[in-house]
Each structure stands twice: as C-alpha cells, then as structure tokens.
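This structure is in structure tokens; I'll ask about it shortly.
Here the complex is missing one protein chain, while the rest keep their positions.
Going in written order, the chains are labelled A and B, and every chain counts its residues from 1.
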Amino acid sequence: MEPGLYHILFLSTALFFIGVYGFLTRRNLITMLMSIELILNSVNLNFIAFNKYLWPNQMDGLFFSLFIIAIAAAEAAVAIAIIINLYRSHNSIDVENAEDLKY
Amino acid sequence: MPNVTAIALIPLLPLAGFLLLGLFGRKYLKNSSGLIGTVLLLASTILALYTAYEYFFVYGNVGGVYQKFVPLQLTWLEFSPGVSIDMGLIIDPISVMMLVVVTFISLMVHIYSLGYLKGEERFPTYFSYLGLFTFSMLGLVLASNIFQIYIFWELVGVSSFLLIGYYYDKPSAVAACKKAFIVTRFADLGFLIGILILSFSGGTLDFSTLIERLTSPESNAFKTAAASTFLGASALTWGAALVFIGGAGKSAMFPLHIWLPDAMEGPTPVSALIHAATMVVAGVYLVARLFPIFSITVPGVLEIIGWVGAISAIIAAIIACTQTDIKRVLAYSTMSQIGYMMFALGVSNYGGEAGLGYTASMFHLFTHAMFKALLFLGAGAVIHYVHSNDMKDMGGLRKLLPITHITFLIACLAIAGVPPFAGFFSKEEILLAAFQNNMAIYYIALITSGITAFYMFRLYFNIFWNKPHHAHGENKSEGGFVMMLPLILLAISAAAAGFIPFGEFVSSDGRLLESHFHLSFSIAPVALAVVGIFTALWLYKKENDKPAKFASSMGGAYKAAYNKFYIDEVYLFITKKVLFNLIGRPAAWFDKNVVDGLMNLIGTITEYISEGIKKIQSGRVQQYAIYFLGGVIFLAALFIYLLK
Partner (left out) sequence: MNGSTIIFYLLAAMALVFAALSVTTRQIFRAAIYLLFTLISIAGIYFWLQYEFIAAVQIVVYVGGIVVLIIFSIFLTQQTGEKLPKQKTDRKIFAGLAVFAGFALTILQIYQHTFFETDESAITPTVQNIGTKMLTVDNGGYALPFEVISMLLLAAMIGCIVIALREKKNIEPQRQEDREEHKRIV
C-alpha cells in the first residue's frame, strides 16, 4: 500500500505515546527529557505531514515545525541547566528525590 | 407640649452612668464611681419631677382629660409599610407617675448604697449595674410600643440577674440569679408569643394604635382576631392571657413567684430597688398599659388576673407569717402587695367611676414603692448592723438603731393600713373596688390585710423588741448620714403619700376620678389591722414560748406554710423528675449521638477525603502527569462519545 497521510499520522501517534510512556515511567530526569524530545518530534512530524498532504500550497506547517525545533532547543538547554543545578544540590537527578521541591 | 430633651435625658443619664462606670469605673473612677452614679441620677430625678410637674399642671390636662403624648417616635426596624418597631417615648399619667417613682427610689437606693457597700471591691461595677437597671426600667416605662417594652423588659431582667448575682462567689447567690433568670425568661416566652398574637391581630406594635384597633368592635382587626379561635378561646384572649403570663412572671405572681424570695441573695439596696419597688411592678404596669384591651375586649382574662392576684396575695401573706429570714418576709410581703395591685386591676372596669380599681392599683403601686423601699432599706440597716438575716440574731435593737426603728415603724404602719399612713388610703380604695365588683375577692383581701398587719408587726417586734440584743462588743453606729437620709426621706413619703388626691391624676380613661371616703367602710379593714398588730404584740413583744406553742398547735399547716407550701418542691419534681427524665435525657441522647454523630461523621469524612487528597499532592511530577493524562483521555472520550 502506498504510504500516505494516515501512515505518517499513525507513526507520529505511536511516537507520541511512546514518548508519553517514557515520561511517565522514567525516573531519571535526563531520560524524561529525552521522552519530551520524542513527543516534540512526533508533533513536528504531524505538522509536516499535514502541510505536505493537505495544504501543499502553503508553508505554515513547515514554519511551525521550524519554530518548534527552535523552542525545543531552548527548552532542552534550560532543562539541562535545571537538571545540573538539581544534581548539585541533591547529588541525584532522580525525579523521586525532587519531590521536596513542592515545599 | 412636652419637652422632648428633658424626657429623653431621664433614661439616658443613667445609661451614660452605666457606660462610664462600666467601661472606666474599675480603672480610673474607683473612688468616685458612687458619686458619679448618684449625681447623674439626681439630675435624672429632677428632670422626672420637672416632667411630672409640667405634665400634670401645665399641658397634660386638656378639657379635663389627661392626654397621651408621644413626643418622640423613631422608626427602628421596618418590616413592611405600617409594621415597624419604633423607639418612642410615651407620656401619660401612669408613665409620668412611674418616672417619678423609679427615679426617686433609685436615687434613694444610690445614696443608701454609698454607705451600705462602702469598701466593696466591685463598687464601680455595682453602680454601673444600678445605672443599667435604672435606664432599662425607665425605658420600659417610657416605651411607646409593645416591642420596645419587651426589649427593655429583657434588659431589666438581665440587670436584675446581674445584681442578684452580685456576690458571685456565694453559691446560693449564683443559684438564685440563675433561678430568677430562668423563671422570668420562661414567663417572657409567653409574653413574646402574646406580643406576636396581639400585634398580628392589630397589625401594629404601637400601643395607642393597638388599643384603638383592638377595643372597637367594628374595626376589621378586631373582627378577624375575634373570629379566629384556638382551643375554644379567641386569638385575642390567648394573646392577652400570654402577655399577662409575662407580667405575672416579672411580678412574681403565683405560681411563677418562686424566684422572688431567692432573689433576696442580692445586696439589700438592690432588693429594695428591683425586687420591691420597681421591677416587680413592671407586670402591673404592663397590664395597666394595655388595660383597655383587657377590660373591654377580654374581660375573661381580666377576671383571671383578679383571681391570680388575690390568690398570690393571700398565699404570700400566709407564708410570710412563718419565715424567719427578714428579707424573705419582706419578699413575700412584696408578692402579697403586688397581688393586691393585680386584683385591683382585675376588679376594675374601664372608664368613669367603675375604673376605681385601676386608680387604686396605681395608687397602691406608688405608695407601696415608698414604704416597701423603706422597709428594705431599714432591713438593710439592721442587717448591716447585726450581720445576719435571721430574726434569731436580732431583737432589742430599738435603742441601738433609733432612726431605723422609727422609720421602720412608720413603714410597718403604712403597709398594715393604719390611718393616716400611705398604705391606708391606697388599700382602702382597692378594697372598695373589690367590694363593688367581686365579694369573694373582697373577703380574701380583707383577711390578707389582717394577716399583713400581723406578719409585719411580727417582723417589727422580733427585730426591735423581743429579747435584748447581745452586743458583740463592737462599737458600731447605725450607719452614716448617707444611709439615714434615704430612710428619713422615704419615711416622710410613706407617711404623707396617702394624702395625694391620686384619682385626680391617674384614672383608667384620663378623666378626673373623685375618691370618696367612707368612714363606715374603713372600719372593718382597720379593725382587722389593729387585731393583727395586737396579736403580734402579744406573741412577740417579750421573748416567750407562746409562738412556738402556737406553731405546734397548728401542726401540719404551719409546716406547710414554713416550707412555702412545697411549691418549690413541686417545681423541682416537675423539672427534675418529669422534664429532665422524659424530655431532657432523650434530647441529650439525641444531641450526643445523632446530632454530634452527624457532625463527627462529616468531620471524619472530610478528614479521610483530605487525607486522600493530601496523598495526591505528593510532589511527584510523574504522578501528576498520569493524572493529567488520565483526565485528558477521560474528558476526550466523554466529549467524543457521550456528549456529542
């Protein structure tokens, strides 16, 4: 079968929920960050697919992906800064140990 | 026209005293508090006398009829157009008369207390309470509508409660103040319901309007109220009867009198002011205030009032013969005399010559206030001297307390109804009114007046004659000038008040009432009084065993009277055995298990829920994420499949 929109949507949905699963089950903050990257990628894939198959006369989906990539880069940088800071104060980057941040 | 400022100031000055002494007395005015209270009340008294003079001799009498003025009327709470609770001042013969009585007696008591309570720790508190009481009593007297009178009625009750419990470290005083409060409160419930019924029927709370509407048979309000019946009596009858129950509670009428003797636990001047001269006559005043309604609309209730008064009078007189606590004797005597006033109203009719009972009742209220206050203050002087309430500890005091002795004798003669002292005239009119209307009550009253003379002189001889006084070796005086001055002033009033032509000032319809003096009619009561006095003289002049023999010959009757006819025991039985067991305990059980249980259940559930919620707030990011994801999926499914 010729791959089309639905295939790509399936792929992106699967990636999204794999990312969510990783986010929910990983205890290490860095691996959680990786899961988030997966989620963001699946969203990008969606945008590109819709742009390609539904609105090829425009480039809005592409631009959205571009901006999301930029934001993802910023987010990863900030997240890693926070993680390193946390590691300094708690000597661990386990998310269970970060629960006292609620106080 | 009446001078509003002067009238309004009469109750407001004692209120100012109360606030001033109550707020700053204990800290800043410790030594001057009594003086401040007394001076304020002196001003109040002068204003009251001025008002009385103005009313009776300048503007009050228009065309031979004393008018009713409402010089001030402020709407306080408006329920609906036409129905509102007002704060007003009413000026008519009885309120002006009461103004004079209350301020005068209160002034006397203030002056007397300066000496009597000298050196007390809570001196300023005492005077602030007195100010509160005087304010509330004056407010009650001046109330222009029935709800206002109720408010001040309760204020009077509160200040009475506070003053009875003044010696709060004495358990009996605490018990007495609670008893007084509960009994009168119970009666006031009747009063409140009565107010509601009457004001609902009349569509107003204002006295003048209410009386006008409920006494004219052609008015709509009257027809509606008379038509609606409950248990065979019309709404008006019920309303009036319930209002009377309130009055009976405050005035210590049988069977709601049980609080009055115990109320003697308060300081003696307080007994003189509240439980003899002013507050306890509030019930009489209330009936007098609504007299047209009682007399014209519900004569049946008025007859009940008459009988309640007569029964109270004779029962109290009999009990008084057996008591040995001098203040209790005076308390029962008060109850008996108020019984006189009540049945005088009960045998009266509205208007003209037939309204003699009304005038007589108010007259007796006036004279009684004078001589009963005098008796109490005299008893206070005696108690102050011997430090005991009991007759056993007294005797032979006539040389030691000469002024007290003379004034006390005058008061006894006045209450016994010996001419020419005040009691004679007022009692005479009451008996005449009873004679004209109800022979049974007349005979009861006649016997009572004989007994009254006996027990008063029993008291007198026991205190001042009988056995010689065993001096405790203390060199004490009679009490200073401040204690003797009120006694002398009151003695003068008690001796002379009878000569006031009272019928010219106070009558049921405001018209002049000629009081006829029938010499032949006076013979019987005076003769009985003299017999009573001589019996007392024979029994108690010298210490002997005649009274004891006499008492034992009476057997059970004496014992019953000594124990106040077991009325307190009946109350205790009803409340403790019947009410507590049948209603109180189940109610307590219900409260403890069902009501509290429900509250506890709610509390426990809340606690459990919050415990659960607390666990949700764990600070674990991933848990939050799961909740979030679950919520999103749930909502998405909900909106997609269920709520299309």
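Throughout what follows, contacts are C-beta pairs under 8 Å (C-beta built on N, C-alpha and C of every residue); 3 or more make two chains touch, one makes a residue touch a chain.
Given the structure is predicted, the values throughout are model-derived calculations rather than measurements.
Undergrad: Of the residues in chain A, which ones touch the absent chain?
TA: Within chain A, the residues that touch the unshown chain are 1-3, 5-11, 13-22, 24-28, 30-31, 33-35, 37-38, 41, 44-45, 48-49, 51-59, 62-63, 65-67, 69-78, 80-85, 87-89, 93-94, 100, 103.
Undergrad: Could you list which residues of chain B touch the chain missing from the display?
TA: Within chain B, the residues touching the omitted chain are 622, 626, 629-630, 632-633, 636-637, 640.
Note that only the chains that are shown with their structure count from here on.
Undergrad: Suppose each chain is reduced to the average of its Cα coordinates; what separation in Å results between chain A and chain B?
TA: Here chain A and chain B have centroids separated by 86 Å.
Undergrad: Using the touch definition from the top, list the residues of chain B that touch chain A in their complex.
TA: Per the stated touch rule, the residues are 617-622, 625-626, 629.
Undergrad: Could you pull out which chain A residues touch chain B in their complex?
TA: So the residues of chain A touching chain B come out as 20, 23-25, 27, 95-96, 98-103.
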